[in-house]
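The block that comes next holds chain A.
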Amino acid sequence: MRNLLLATITFLSIGQTAFSQDANAILDKVRSQFQTIQDLRCDVEMKFDIPGVAIDQISGKMIYKKPDKFRVKTKGLIFLPKQNPFSQLEILDDPKNYMAVAAGQAKSNGIPCHVINVIPTNNGELVLMKLLVGIQDGRIHESELTLKREGTVQYFNKYASGTDFIPTSMEFKADFKRFKMPKAISGDFNSTPVREEEGQSKYETGRVLMTISNLDINGKIADAEFEEEGS
Partner candidate 1 sequence: MIRILQAEIIKAFARPRSYIGLASIVALVVLIDTSFYFTGKEYIDLLFQSFDQVFSLEGNIINGNLITFIILQTLIIQLPLLVALVTGDLISGESALGTLRYALTKPISRFKFITYKWITAMLYVLAILILLGVFAYLLSLVIFGLGDLLVLNADGLVVIRSAELFWRFMAAFVFAFISLTTVASLSLMFSAFSDNSIGPIVLTMVVIIVFTVISSFEMSFFDPVMPLLFTNHMHLWRRLFSDPIPMTEIMQSAGVLLLHSAVFFGITQYHFNRKDIFQ
Partner candidate 2 sequence: MSNQILKVEGLEKFYGKFHALKGVDMEVNAGEIFGLLGPNGAGKTTMLRMLVGLISPSNGSVTYFGNLQLNELGKVLPRIGCIIEEPKFYPYLSGLTNLKVARSYFPNKIPDQRVHEMIELVGLKGRENDRVSTYSQGMRQRLGIAQAMLNNPDLIFLDEPTNGLDPKGIIELRQLIIRLKEEFGKTVIISSHILSEIEEMADSMAIINKGVCVSQGSVAELLAKNTVTVSVETDDQDAAQTALAALNYTAKKDQQTLVFQSELDEIPRIVEKLMSTGRKIYRLDHKRKLEDYFLKLTAA
């Protein structure tokens, strides 16, 4: 599957060297902004819209440290994307890790963007990443990651006015198999069974919205902060 995808994209990319050069140039700009960040700390408010899950919004602290340490500290339970939300940027940190192919332009939330396909060269979890990079601001407004185990997940980033590279809100969106729990395990003997209708998809789309504020970049975060208390 992965090889087929690579072959197709490589084929489509032949003769589009100019586009590739453009793509690399666009990503270089993104990378250069990302390279100024060693760690970050911010307040985060999380909202969840996951079918089959009732969970209130919650606020907490989000911390990130290169190369790949990420944690959201809250007083309660939260749902997070399996992949850390900065993983899309981590790949771009070294140009040897990927091949970039420009795929035209598109709008994300009304903002004109370059569409760039990123094909990792290593054999990692990521199969393909599609980025929508703002033509004007050079920031990632949308990304779509195709992952080996998790399928396709998307991020929609929003930025406050200004030039901050880190978005003020990140919306994570992914499809997952509808949650089903046998009564014997859940102990929920009184629920009326929801019968699946014919032709109904077995998948649902879930969203996690992270609104970021009080951003503190390169404030030097100790590794210990990423450890779970008591672990």
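In picking the candidates, the idea was that all candidates are chains of the complex that A comes from, given by their letters.
Rule of thumb we're sticking to: a residue touches a chain if its C-beta (ideal position, glycine included) is under 8 Å from a C-beta of that chain, and two chains touch if they have at least 3 such contacts; residues count from 1.
Keep in mind the model is a prediction, meaning the values are calculated, not measured.
Undergrad: Considering only the touch criterion given at the top, point me to the candidate in 1 or 2 that touches chain A in this complex.
TA: 1
Undergrad: How about chain A: which of its residues touch candidate 1 in the complex?
TA: Contacts found on chain A: 50-56, 58, 72, 74-82, 149-151, 153, 174-177, 179-183, 185-191, 193-194, 206, 208.
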